[in-house]
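Missing here: one protein chain of the complex. Every other protein chain is in place.
Moving on to chain A:
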Amino acid sequence: TGEAEAARAAMGGSASLLPRELLREYQELTFLSKQEILLAYKRFSELLPKEERENACSARVPKSQILTLPELRANPFQHQICRVFSTSHNGDHSMSFEDFLDMLSVFSDSATSDVKSHYAFRIFDFDDDGTLDRKDLEKLVNCLTGQGEESRLSNAEMEQLIQNILEESDIDKDGTINLSEFQHVVSRSPDFARYGVLQ
């Protein structure tokens, strides 16, 4: 019933409304449809304390609040995602509504594969140096295999895995994967476009 509530909000039921010009602008600037933007607005304002809901468009939500969203809570890349999409200048990775919309837009079904792979690269780049080197790949594997002790890979297995990956994807054989190599690999995957919408 999220859509019905979004429609009701659009009809002017609640005080915290999204102004029409902003809505139009967001539709042009992102890959989201009108219902999705309104739904995102509703979810975002729920993360704010009551006093700040009036001007949700300019408020910033701290990272700990963002991570309470169910889709992010279960996601192994939660911290990276917040870091990549946050535009805050003081390094606390808080997100404004526009950052939130950016994130949803990139993950939506209508975003192009270039945009998705660009952001995926930034999410996987843990040390933010523009390439995926061995350490990034190790951290990536550890994120994917979960927190439990039994589910982690042994050192030998990790070595083997990273060796295989570099063999497959590293075209210029410099020991790291840069953005174009990453896009080359990932655009050929049949599953890639199906990252899906965060509702």
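What we mean here is this: a residue touches a chain if its C-beta (ideal position, glycine included) is under 8 Å from a C-beta of that chain, and two chains touch if they have at least 3 such contacts; residues count from 1.
Please note the rule applied: contacts and distances are computed from a predicted model.
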| item | value |
| --- | --- |
| Record-based protein name (UniProt) of the chain missing from this complex, from "Vacuolar protein sorting-associated protein 16 homolog", "Transmembrane channel-like protein", "AP complex subunit sigma" or "Enoyl reductase (ER) domain-containing protein" | "Transmembrane channel-like protein" |
| Contact partner of the left-out chain, one of A:Ser58, A:Thr112 or A:Asn164 | A:Asn164 |
| Residue ranges of chain A at the interface with the undisplayed chain | 1-3, 25, 27-29, 33-35, 70-71, 73-77, 87, 98-99, 102, 107, 120, 124, 137, 140-141, 144-148, 151-153, 157, 160-161, 164-165, 168-169, 171-173, 182, 185-186, 188-199 |
